[in-house]
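Here the structure is laid out as structure tokens; the discussion comes afterwards.
Omission of a single protein chain aside, the complex is shown with its protein chains in their original locations.
Labels A, B and C are assigned to the chains in the order they are written; within every chain, residues are numbered from 1.
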Amino acid sequence: MSDFIVGIVGFLFTIMILSYLIGDNFLFRLAVHIFVGASAGYVATVAIHQVIMPYLIVPLIQGSMKERTLLAIPLILFVLMLMKISPRLSWMGGPAVGYLVGAGAAVAISGAVLGTILPQAGAAAQPFDWLHNPNPLGTLINGAIMLVGTVTTLVYFQFGAHRAEDGSVKRNALVEALAWVGRLFVALTLGVLFAGVFSAALTALIERINSLLALFGF
Amino acid sequence: MNQIIALALVLFAALLLLALSLRKRKSPAAFREIAAFARLRRAAGLAVEDGTRLHVSIGRGSLLSPRGAASLSALALLRQVGEQTSTSDRPPVVTSGDPAVAALSQDTLQAAYQAAGVAELFQPNSGKLSGLTPFSYAASAMDVARQEYVSTNVLVGDFGSEVALLTEASEREHATIVAAAADPSAQAVLFASAAEPLVGEELFAAPAYMGADPSHRASLQAQDVMRWLLILGLLVAAALKMAGAL
Amino acid sequence: MADILCPHCGMPNASEQGVCSFCLKPLSGKSAEVYRPGEAPTKKTTAELESVLPEWLREAREKARLADAEKTAQETQAAAERPAPKKEEPPDFLAGLASLGKDDQDDEIPDWMKTAPPVSAPSIEKEKTFPRRQEIRWEGDGVTDEVGGLATTPAASENGDAMLPWMHSSEASSENEEVADWLKKAAAQEEERPVSPFPTGALQPPVTGELTDWLDQVSSESAEKPAAQEDGSLNDWFANLPRGETTPAAEETSEPFDGGEISLPNWMQRDEPAAAANEESPALPSWMGTFEPSAETKDESAAPDWMTRERPFAEPQQELDLPAWIGPFGETDESKSEASTPEWMPHTPFAEKEETGLPAWMDGTSDAKSEPTAPDWMTRDVPFSESQAKDESETPSWMGAFGESAAQTENTSEAAPTQSFELDSKFDLPSWLGSLESTEPAQGSIEPPPADWPAPSETKAAPPDWMDVFRDAAPAAETPASPEVPHAAAFVPAEMETPQDGQADDLFSSDMPDWLSNIAPSELKSAEAKEPTQQNIAPAELPSWVQAMRPVETALPSEPALTVEGPLEDRGPLAGLRGVLPLAGIIQPGKPKPQSIRLQADEAQQASAALLEQMLAAESEARPLRGGGAIASQSALRWAITAALLVIVVLSLATRLQITPLPTSLPAESASILPTLELLPEGAPVLMIFDYDPALAGELESAAVPLLDRFLASRRPRVTVLSTSPTGPALADKLFAHELKDLAYQSGTEYLNLGYLPGNNAGMLYFAEYPRKAIPSSAWDLPAAQDVTRLGDFAAILLFTDQSETARAWIEQTSLQRAGRPMIVIASAQAAPMILPYAQSGQIAGLAGGLHGGAIFTSSAAESPARAYWDAYQFAALFAAAMIVLGGLWNFFAGLRARRQGME
Partner (left out) sequence: MKGKLVATAIAIAVGLFILVGTLLPFQILVPVRLELLHWAVIISSAAVLVGIANLLNVHMQKVRRREKNSAYSAILILSMSLTLALGVLFGPNGGWMQMAFEGIIFPVEAALMALLAVTLIYASVRLLRRRTDIMSIVFIATAALTIFASISLPFLGEIPIFGDVIHPWLTSTLAAGGARGLLLGVALGALTTGLRALFAFDRPFGGK
């Protein structure tokens, strides 16, 4: 029974959202506002039950002395962060926000270096390991093309330039030439990604329509 | 081994950034022209002149993820744009999809208003959390983009493909869109749907192009130096790999 | 790259674009211009603004038009000798101005010129005029007349080199025979002209502040503004006025204006019989009477100086990039016979105003004389003057100079346009009207010598470069007059920015052209010159913008309308106007200080002024609807795409079409997935990470189900589920409860949902290091995961994600702790290409992406979402590819065509 109700409700919301294809209308706005409210409530629930309770409240109540002592700092910061709810006391949330920014900066830096720069640099060199490759020539050619794509794409984003006598800002000829090639690679990559996004969206559309038809026994 | 190299890289980048920031230059460094930033500057000016609103959407990148860098960059941009448009009849409205970033957007806006000398005009609710999931954020931000008097939508930060909903809403309202995203799929969507998309790392250049803060310009210069180091590294690594030395 | 704004929708576009990205109209379109900073304003057709007028204003305009229609008929009778008015809407003199804007080939000159005396004008009059004028001293020693200098310029020009450049430009037009006829007629009317009872001291500079001063007094009866202040202020500016003879009559006649009985300017007394009579009177402006002197000067300098104002402007325009409306002046300057009013003249709001005869507000002020409550636009002056300090602080830098001079002279400071701008902003007008009003002072201010600023405010101003023309050309004694020339000229285009009557009201209230103040005194002395039009013209029918366009000479005897009660200004700025200076009586004439009319505005200030004027003008522009046709076609395209897509998908799904074979070739990155999973020991603990949003659940499920069907069925692993997305755990439950229900996984023993892992990368790392701490739960002790204490205890990790960033984070954060356990990524098609490098680099054991990735693991017999969706997907994708190619080509060529048209 509940499945049926859920199916009907889901059907209605799907129709309301798809009505946006005809034009912006109140059904769409209604569905969106209900959805935004419901998803916010859902995420808040998850945060309370799966973060605040197990990470903070339960250890404070049931944890050892050491755990409680360790939790004093996050507890203070937690309370300070809650001060941001009130515009008057918002300034007190500074330290908590500062903590998040500092942690975020560190995560961003380490993520960029350890997660992307080093692994991707290594991966770019991988195809050139022709000694341990069954098809060295093909791999080398593909590797070279990929390397050219990677290098020229990086060059394309070069920001530094010099000011010409006529006041215009230009990059030097070599950089411009490489950047032009890089621009093609960037466009090509974005084109492939765009096709991927479209594929995902189309699958979602098919899944939605399929669910609508399923309700009518198709 | 990786950690050592990473540490060396970070130290080098940090020293470079510090050196370039503290360096006294006769004339500011010149950077290539990026049309989207020219448009953004113009849009900010026009918003003040014709009393329209600027909608700045800074994405949903959590600070505790690498995507947080996009949010930090968007906040730096917000500071510049907020300062330029704070005196508008209709002050800018900021939406975000991460609660911590939303809180930061309020602080940033407040700082921008203070810098512009109109602290009294600041309204905490002008920095709002529009949703807690990517699509609820986008759907709610669509509502803001549809809002009357929004002449320009600045979508800069961490988005996914849901950003297409925002560009669609903006286009239906005939509002200008200046957009940049860290996620490549979002970049692809923006490339197709925004008049002046920013691609790749151009997102991180936004603060330098919109303001004259030496540290922002220095970070772009540092980025360029690191870029060429990286290119050199890639070529050397490929050569060594071919030689079987790596 | 510089942007250009679409003339249709006002949206910024890349400069190389020929077509607006927003409304798809050519960017070079001339219509519906919306000014933006940096753009030079061009001709404005203000008729389009009619639609945005508030109702009251539309009605007022309508009424005025009707009234004007009748009036024009009467005028044509009354001015029988004059050539019939042109077909243009504007009355004859304006039409004359307009006609000057035409090509110089057709030697058209304004009607007032046509009616000016011929070259061979009575020499007696000439002698009467010139010597007298040459006696006049601007610098205020004794009998001074600002216009003296001006009038003597022709004399100077007689010896050739001293002739002002602008004088050359109008000789041709001055030779028109019709001018003489007109003057004869004018001369015939002279006897009826009365002597003005106004004392010299009654003169007030015709600027906002001044004009509003007495208005202040009008309102002061209710506002109780101390009269002393008025006196003081008036005396202040008066001290700066050119000195003229003071007649006892002046004091006498000034008395009636003391106290409550304040006679409003005659052009405001429309309810009085006299005024009514004036309405009836032909619209030949009284200033036309002044053509006698102009005719006298004609043989040397021929054309009235307003026609020659182009010269001073032409040069600044080249150097300073002055707004385009100055363009016509500049252009006309280049060819002599081109002493013409720019072509925009017939289209200007003034043309419209001329149609209406009197602006709407005048009806409202009809009883202004009898009671002090003045209309809004007048009473604003009170708060305005009060808010001066604040206003000054907000005065743009380029106005600083004026601000300073304003500080020196109280009442002149009140006239500062910036304040009147502030003032306007105080009133709750329709936005467009507010902006219009706000444009006014800026307009005044952008002109080298703003028309609505009094000479006193300019006392210490340095002359702009263009005035050098005069400095070089005219003798020292005459220089003061010469720079006056541009004033009115500047005033015209400034006014031009006001497309609404409501706006014109303020112009009326504030912008009495100050060139009048410099030329009036001489007109007193040529009494006969005041005669001609006294009966024909009701000064009340002269809006200030019309006065602004008056030729300097012709202005001399212009105003008086004998049928109007009240004292007649007999000299000074308002000479000839009757009853405009109620405060005259309380002012004692003082020795006028020598004043320079040099404008204190350097090039930068003028450029800033031009910019501000353009910005304000942009606000006064009615925004055209953004390309309606384009919008409709865009919607149609959307609907067409929607309809086609829905039909394709619905038909394919409803008919359960399965005619498209599933893919057979396995991509390299997916080839190793099944072999890797098949190697896992049976019942081994496996970690499944559901890091995708419900939005992509359809795609991820269709990609994951075929693989999981095979893997779970063959190895029956114990599954532990978690997600860094709050909705992930629910999606995992949904997947196992619906799509994988046939596998009948038992919760707790075979399936454990740990739920949400907060903290993104931090959480991932924490989980990688201490799984049980990262997600503290008693569920860990359930059979599904009881033997797992660290990440490496999982036999394999399956990541379902829609974000390459999430995949990257998991790959990076768990690389060490995985201890070589395989990680397989099932990704959305939108993320797969970005995750591919990690698969190629061997950081992950395999990658399957999107519906295609699911289809490759689907056996054609199996009933899986991938199979169900496959045909619909293929047809829809084919349609999409075709649309992108064909639509892209169409738009490509359409864009090129539009761009070409735009260039043409």
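FYI, contacts are C-beta pairs under 8 Å (C-beta built on N, C-alpha and C of every residue); 3 or more make two chains touch, one makes a residue touch a chain.
Computed from a predicted model, the values in this text were never measured in an experiment.
The chain that is not drawn here is touched, among residues A:58, A:82 or A:214, by A:82. In the complete complex, the residue from A:38, A:131 or A:169 that touches the missing chain is A:38.
The chain that is not drawn here is touched, among residues B:29, B:46 or B:104, by B:104.
Checked against the hidden chain, the listed residues B:138, B:156, B:175 or B:237 yield one contact partner: B:138. Residues of chain A that touch the chain left out of view are 2, 5-6, 9-11, 13-14, 17-18, 20-21, 29-52, 55-56, 70, 73-74, 77-79, 81-82, 84-85, 91-117, 120-121, 123-124, 142, 145-154, 156-157, 182-202, 204-205, 207-209, 211.
Against the chain not shown here, chain B presents residues 3-4, 6-7, 9-10, 13-14, 17-18, 21, 62-64, 66, 69-70, 72-73, 75-76, 79, 98-100, 102-105, 107-108, 110-111, 115, 125, 128-133, 135-136, 138-139, 143, 148, 161-162, 164-165, 167-168, 182, 184, 187, 189, 191-193, 195, 199-201, 203-205, 207, 213, 215-216, 219-220, 222-223, 226-227, 230.
By the touch rule set out above, chain C reaches the unshown chain at residues 14, 17, 19, 21, 24, 634, 637-638, 641-642, 645, 659-665, 667-669, 693-698, 727, 729-731, 733-734, 755-756, 758-759, 762-763, 765-766, 769-770, 808, 833-834, 836-837, 840, 852, 870-871, 873-874, 876-878, 880-881, 883-885, 887-889, 891-892, 894-896.
Note that only the chains that are shown with their structure count from here on.
Per-chain CA centroids place chain A at a distance of 14 Å from chain B. Here the CA centre of chain B is 30 Å from the CA centre of chain C. Counting partner chains per residue, chain A has residues 39, 43, 103, 107, 111, 114-116, 122, 126, 189, 193, 196-197, 200 touching two or more of them.
Shared contact sites, meaning residues of chain B that touch two or more other chains, fall at 33, 62, 64-66, 132-133, 135, 161, 184-185. Those residues of chain C that touch chain B in the complex are listed here as 1-3, 9, 11-14, 21-23, 36-37, 431, 615, 618-619, 626, 631, 693-695, 726-727, 759-763, 802-805, 808-809, 830-831, 833-834. Contact residues of chain A toward chain C in the complex are 21-23, 39, 42-43, 46-47, 50-51, 54-55, 58, 103, 107, 111, 114-116, 119-120, 122-123, 126-127, 189, 192-193, 195-200, 202-210, 213, 218. The touching residues of chain A, when paired with chain B in their complex, are 24, 29, 32-33, 35-36, 39-40, 43-44, 81, 84, 87, 90, 93-94, 97, 100-101, 103-105, 107-118, 121-122, 124-126, 128-131, 140, 143, 147, 150-151, 153-163, 169-171, 186-187, 189-191, 193-194, 196-197, 200-201.
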